[in-house]
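The other protein chains are all here in position, but one chain of the complex has been omitted.
As written, the chain order gives the labels A and B, with residue 1 at the start of each chain.
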Amino acid sequence: MTDTLSLATHLPPRSLLAGALRRVLGHHGLMLGGIILLFVALVAIFAPLLAPHDPYAQNLSRRLIPPIWHAKGTWEHVLGTDKLGRDYLSRLIYGSRLSLMIGLSATLISGLIGTTLGVLAGYFGGRTDAVINYLITTRLAMPVVLVALAVASLVGGSLQVVILVLGLLLWDRFAVVTRSATMQVCHGDYIAAAQAIGCSTSRILLSELLPNILNALIVVATLEMAHAILLEATLSFLGLGVPPPAPSWGLMIAEGKQYMFFSPWVITIPGVTLLVLVLAINLVGDGIRDASAPENRN
Amino acid sequence: MSDPLLEVRDLHVDIPLAHGSLRAVRGIDFHVDRGELLCIVGESGCGKSLTSLALMNLLPSRARRRAAALRFAGQDLTALPERRMADLRGNRMAMIFQEPMTSLNPAYTIGNQLTEALTRHRRVTAAQARDRAVHLLERVGITAAASRLGQYPHQLSGGLRQRVMIAMALMCGPELIIADEPTTALDVTIQAQILHLLRELQREFGMAVVLITHDLGVVARIADRVAVMYAGEIVETGRVDALFAAPAHPYTRGLLACIPVPGRTRPGEMLGSIPGIVPSLTGNLDGCAFRNRCGEARDICARTVPWGHGAGGQAVRCVNAGVA
Partner (left out) sequence: MLRFALRRIAVAIAVAFTVSLACFLLLHLSGDLATAIAGPEATAAQIDTVRRQYGLDRPLAVQFGDWLWHAVQLDFGRSYYFQDRVIDLIASRLPVTMILGGLALAFALVVAVPLGVVAAIRRDSWIDRLALLIAVLGQAMPSFWFGLTLIIVFSVQLRWLPASGADSWQGFILPVVALGYYATPAIMRLTRTGMLDVLGSDYIRTARAKGLRTGTIMFKHALRNAIIPVIALAAVQLGFMLGGSLVIEAVFSLHGLGYLAWEAIARNDYPVMQAIVLILAMIYILLTLGADLLNALIDPRIRVR
């Protein structure tokens, strides 16, 4: 029965790139996430050009103006102002810079740490693997938010501290994934086969290991980036992340909390932007995973 | 002559693709009488497994079945709603699959899976169901049957699991058993035992059996009648002795020539082989599917293929067979 069905895949051969492109474009989640992510990235890059006002400029005579869809809204402040009269839209736009930067930097650090540990564990196996496994278990057992908060309270909240703390705490999934990917490659039969025809180990690892790991790495990287952004928002909300007057979206929610009963938009808007950004990143990560998985995604 | 227990006419199984469809089974006819063992034999990909699944309506969801007639004990199966079909399955018609290692649920005991086959269709007590299970396990040659009831599938070998599958198929005393390559996944020595067992049980309970296989050795051993399938069609069908003595279709002849026969084939002699490959089952399929590989093909083979008769009385789908 399987043979008859496999006969059905008599499709005309196409180039690898065309096939990949077809899968990417056909995957709605990936396209949607990619477009949103691109949009946010552009907003972040061109923030000075796009923001109508200075995000730090206070104007106490214009506090808590509602957004444009309210009766009292004004086109000068399309999304209203916060408790210190700062333009919401501008803060939102500059906040995207913060979120993306933190996401990328923290992911880079945690990615380096996690990948190194994972590859070492997978390649050497034995004692090294046991030790690294133990480290991973320890890290998983640790309540991340608590520890991050504690450290931040001691050192003082700042952008660098947040990035460093997140980078030092979020490497576990990188390690797990690269470890299993490395083990698969190292213990696969085709390694033995390649060695049998005389390839050097290092060359095998570079030409076989890297491509295989790269795929899983990208997926994990996107998901961890989303995780980092959410964590930063949580830390800032609790007052121990990026300090005011930075336009961190989490901080904006915290600052708006006391007004949320009468002016719910002060927390709804930054929350929605956070949601959309993290959603986009997740969609891209999921999409890459789906699009590059072997033909079992149906 | 009484009506056949199972009657199949013009059965088609199509699998829709992105472009067009794959016509895996293309209008086959066959029947099985009560108490008779029919073997459907053919190479991998000829559509025989899909045929067996189509009979029980267990095709994968993408596949589509249609037939001019598909009758079991006079009942039209194509018009039957799924719920009524489920009443028949496991009850009056049962199926045995090819992979005993994965065909049993690993989370439940053998006893549980055996008894549920019975309690689903009959009003019996749990004790009665257990007794029947033990009885059947012994009948299929499993020792210490009572203790086996509490065992899990992973604790049994492949051969034992297949015996359990056979016992499970027999729980409700079916009139028809469909066996899809039941011995292919087993060791050669076990194969013979299982086949022998099937034959015995068939004779004892008077069941009809449809046995799917790719192995002509199996056919020779236990079949009453044979149907040879090629590229989704039945090309020859008849009594087993007639077929082996005087195969009428070029494909059948080619198959038989491939097999070394102890005593007859001389050492060093070249084994026969059939040149070419199986045609694609998508796209245009007029005429005889075998013509590209047949040494006796004629122009008319590309257009229509009539049914004729072979020397031993078997039906043959070939222009060259004598129309007697």
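Keep in mind that, in the parts below, a residue touches a chain if its C-beta (ideal position, glycine included) is under 8 Å from a C-beta of that chain, and two chains touch if they have at least 3 such contacts.
Bear in mind that the values here come from a model prediction, so they are computed numbers and not experimental data.
Only one residue in the set A:His70, A:His187 or A:Lys257 touches the chain that does not appear here, and it is A:Lys257.
Touch with the chain that is not drawn comes from one residue among A:Ile45, A:Met142, A:Ala193 or A:Leu210, which is A:Met142. Residues 134, 137-138, 140-147, 149-151, 153-155, 226, 230, 233-234, 237-238, 240, 250, 253, 257, 260-261, 264, 267-268, 271, 274-276, 278-279, 282-283 are the ones on subunit A that touch the missing chain. Summarising the interface, subunit B meets the missing chain with residues 56, 58, 86-91, 94-95, 97, 99, 102-108, 116-117, 120-121, 152, 154-155, 165, 168.
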